[in-house]
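One structure, as structure tokens, below. Some questions next.
For this depiction, one protein chain was excluded, whereas all remaining protein chains were kept in their positions.
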Amino acid sequence: MIDVQDLGFRYGENRVFRDVSFSLAAGKIAAILGPNGRGKTTLLKSVVGLLKPDTGTASLGGRLGYVAQRAEIAFAYKVIDIVVMGRAAHVGMFRAPGPKDYQHARNALSLLGLSGFAEQHFNRLSGGERQLVMIARALASECQVLILDEPASALDFRNQDLVLSTLRRLAEDLGLAILMTTHFPQHAAHIADYALLLQSADDAQWGSSEEMLSEEKLELLFGLPVEKVQVQRGDKTHSGILPLFS
Amino acid sequence: MKTISLAKLLLLAITGTVVSGTNADPITFTDQRDRIVTLDSEAARVVTIPIPAASMFMSVDGGTEKLVGMHPLSKTAIKDQILETFYPDAMSIPSDIAGPGFNFSPNVEALLSLEPDLVFQWGHLNDDIIDPLLNAGLNVALIKIGQEAFTRRWLTMMGAVTGNEEKAAKMISWRDEVQAEIKAETDKIPAAEKPRVLYFMNYLSKLRVAGGKSYNNFYINLAGGQNAASELGMFAEVGPEQVIAWDPEVILLNGFEKKLSPKDVYDNPLFADLSAVKNRRVYKMPLGGYRWDPPNQESPLTWLWLSMVLHPERFDWDLPRRMDENYKTMYGQGVSADNVKKILRFSMNKDAANYEIFSPDKQ
Partner (left out) sequence: MQQTLVAGVRESRWRPALFIVLVIVLVLSALLSLAIGRFAVPVSHVAGILASALLPMEPWWTPVEARVVELIRIPRVLMAGLAGAGLAVAGSALQGIFRNPLVGPQIIGVSSGAAFGGALAILLSESRYLLIGLAFACGMLAMVIVYSISRQQGRASILMLVLAGIVTSAFFSALVSVTKFVADPDDKLPAIVFWLMGSFASASYEKVWLIAVPVIIGSAVIYLMRFQINVLSLGDEEAHALGVKVERTRWIALTAIALISSAVVAAAGVIGWVGLVIPHFARMLTGPDHKVLIPAAMLIGASYLIHVDNVARTAIAAEIPVGIITALIGAPIFGLLLRRTANKGWTSE
């Protein structure tokens, strides 16, 4: 669904990344990992088409849903108004969304368990709820590819869990191809099938999560030793990636 | 204040040294900003920046020789009018000293090149148009407009600096005489018989009328009318509905809007029910040596004309004869019957009620 070939980008003389290639099938989740400022968002925007790469191509095999990092809006829209805006591509320049569009919006909300929030003001929601509304808006657009910028990084534990498990469910149930950025390897390890490590401007590595999220690679990536840990709770095994702070 | 007193000192110093070298006595007078102006002798080269001052100066001096510079709009007011007939030379007097438009900032270098003995400038606008003249060491007389007394002071000053004190005094006493002459009659008119008069300072782009503090208000009262808009101050914009509410019996149209004619009022459907329109008493103000609506050297003629317009049954001045006489006094030349018709705007006013009383052909 997502096919990226030799993608490169630079701001003037400053190279951000180069030779990035990967492809992601429907129903799979990939995470782009890197420390702050390494160019995760830039890469995402190049894939989405918001930025024009200087080399290579990125093609999406289906309708795109994009959830940006900043989830604040200037006006006090209600949740249903926000979600129905996901229908923008289906509604013409001089038309307003019809009953069918509102149905899509309501379905998307109910899929994410947000039906009760429809008439609430978006800006009064919690960070996790806002993130879910943005995902609902993407779903309302009938997207097949979902690209998210740091969807869970600014959230508390419960909301991180809510957003991540929702993404996992969407990939499995709806067959969405999901690409997200994160600076928490834990999040990638939890839901991603693949990971892309932005080690440096010249070195981007793509591979399965197990292969990419090794202690050595992560230490190289973040400049801090990490240790993978496993915790047995009941009959469930939880794995974690623990940073060894100085 | 400081610049003025400094300039005064400077002038005194100059006159003190030069006075012995000339055969005339120094001339000292107070201008309308209460500054003392001293010339070492009669002015032979005068520049006027206020627009109406040029034609007034010509009337006091009876010619154009001493006027070496004027505002470009002074020239526009003379062009194609009676003064150009009297003084064709006026058209070659430099007018690059200020302007364009209603801009009174002097072009000091152009002014200095004219070597003026005295410059007339507005005193009621702002000091930025005055200071450059003083800084350049020019003699400046500051004048104001808007009241009958102000206009008389202009005449006095202009007479004093050109050695025409007698003529200026004569022009002032003419004003006194005519004013008294008309007032004696109009005082007898009961208030109820004084028509409501409305003067339009602007009509074409906006309706602006003269209020109770305007000069127009003064001569409307003098001529036996009452200003319909006396509740306003100087000049103010009004809506058409207010005009209808006032229902003026006589309408006076300004001389500034060249294209404006009584026809514009007669043809306006909004004003079809005005008394002035129904009785065809809409008049374009005449234009002689200057426009007759603002204060000027010919104001007594304005008053006589208006008193006849307002009360044709009471007044029977021989206006063409008076024009002829006084033009001879002021400008040294009389006016023909055709000139009178042109000045009184017969082409625009001929269909107005009673306008034939002004005809120079009737005798």
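Order of writing sets the chain letters: A and B. Residues in each chain are counted from 1.
As a convention for this text, contacts are C-beta pairs under 8 Å (C-beta built on N, C-alpha and C of every residue); 3 or more make two chains touch, one makes a residue touch a chain.
Predicted model only: the values in this text are computed from it and were never measured.
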Report task. Specify the residue from the set B:Val197, B:Ala229 or B:Val265 that touches the hidden chain. Result -> B:Ala229
Query - Selected from B:Leu114, B:Ala136 or B:Ile244 as touching the chain missing from the view - result: B:Ile244
Report summary line: The one residue from B:Leu73, B:Val197, B:Ala223 or B:Leu304 touching the chain left out of view is B:Leu73
Query - Where the missing chain touches chain B, by residue - result: 73, 76, 100-103, 202, 204-207, 211, 229, 231-232, 236-242, 244-245, 256-259, 269-270, 272-273
Requested in this report: Since one chain isn't shown, list which residues of chain A touch it in the complete complex.
Outcome: 48-50, 64-66, 68, 72-78, 81-82, 85-86, 88-89, 91, 93-97, 116-120, 123, 137, 141
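Following the convention adopted for this analysis, only the chains that are shown with their structure count from here on.
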Query - chain A-chain B separation of Cα centroids, rounded to whole Å - result: 82
